[in-house]
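Selected chains from the complex are presented in situ; the others are not included.
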Amino acid sequence: MLYCVHMDVRVPPDTDPALFDRLKTEEKAQSQALQRSGKWRHLWRVAGRYANISVFDVASHDELHAILSGLPLFPFMDITVTPLSQHPSAIHQE
Amino acid sequence: MLYCVHMDVRVPPDTDPALFDRLKTEEKAQSQALQRSGKWRHLWRVAGRYANISVFDVASHDELHAILSGLPLFPFMDITVTPLSQHPSAIHQE
Amino acid sequence: MLYCVHMDVRVPPDTDPALFDRLKTEEKAQSQALQRSGKWRHLWRVAGRYANISVFDVASHDELHAILSGLPLFPFMDITVTPLSQHPSAIHQE
């Protein structure tokens, strides 16, 4: 099942850069593993913002929550989830 | 270049159903032609709403505007456009 | 899978009362059939508003969308969908 997920990253200016860099490295590894598994199907940067628009393909709300709340940058993110269904005019079954 | 486009369709309850059905049929044809051309790359229904989240792949802002403003249901839509760029953690180049 | 659905009904004051009464009767029948099937698990009135907060238990986003968009009052509703997952402190598995 597909979910559109919008993640806005908000980093207080006084965050320790070394800590944050470490979290970003871990975030990238985790994100790429999820992309390779097919669960994190699309990942786009919102131009001009520290934010992304993603599409996840997972089996349940529980799996989605486990993935998102397990992201290293989760404490810095404001996340919006939109469940997607098949559009009657879509020519592909995604 | 990619754009995330959110279209919310707002139909006043007193709209003539025959007219609206005709517009929907034209919309579907136009949407499917654009999908086949590769320009309307993704089209998802927002579950529970008369709305969609789409991704377009076009050459310029002008082309995007020409496509969206030419949709038969454009006068009924509230549209938001978000330019997407390559995410540094994405494993695919979309 | 569970979804919290908030439905706000907006009826233009000039709506034909006879038509609207017929739609409400159909809505009630459809809602009660869905409640009996176990898919529309909870249905509460928001006190003081023509609105409800509901919980649906369906197999997929597609099924949810089919149900909601098929409601007779759908054209008059503003709907918000929130996917619910298991809470780690919940003592029941809902």
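Read from first to last, the chains carry the letters A, B and C; within each, the first residue is number 1.
Keep this in mind: a contact is a pair of C-beta atoms (placed from the backbone, for glycine too) under 8 Å apart; a residue touches a chain by one contact, two chains touch by 3 or more.
Just so it is clear, the structure is predicted and the values come from calculations on it, not from any experiment.
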| field | Whole-assembly copy number, given 3 chains displayed | value | 10
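Definition applied: only the chains that are shown with their structure count from here on.
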| field | Interchain centroid distance [CA atoms averaged], subunit B/subunit C, Å | value | 26
| message | By the touch rule stated above, which residues of subunit A touch at least two different other chains? | response | 2, 82-86
| note | Listed in rising order, subunit A residues that touch subunit C in their complex are 1-3, 60-62, 64-65, 81-86
| Complex contacts: residues of subunit B adjacent to subunit C | 11-14, 45, 47-50
| Where on subunit B is subunit A touching in the complex? | 2, 4, 27-28, 31-32, 35-36, 42-48, 52-53, 55, 82-92, 94
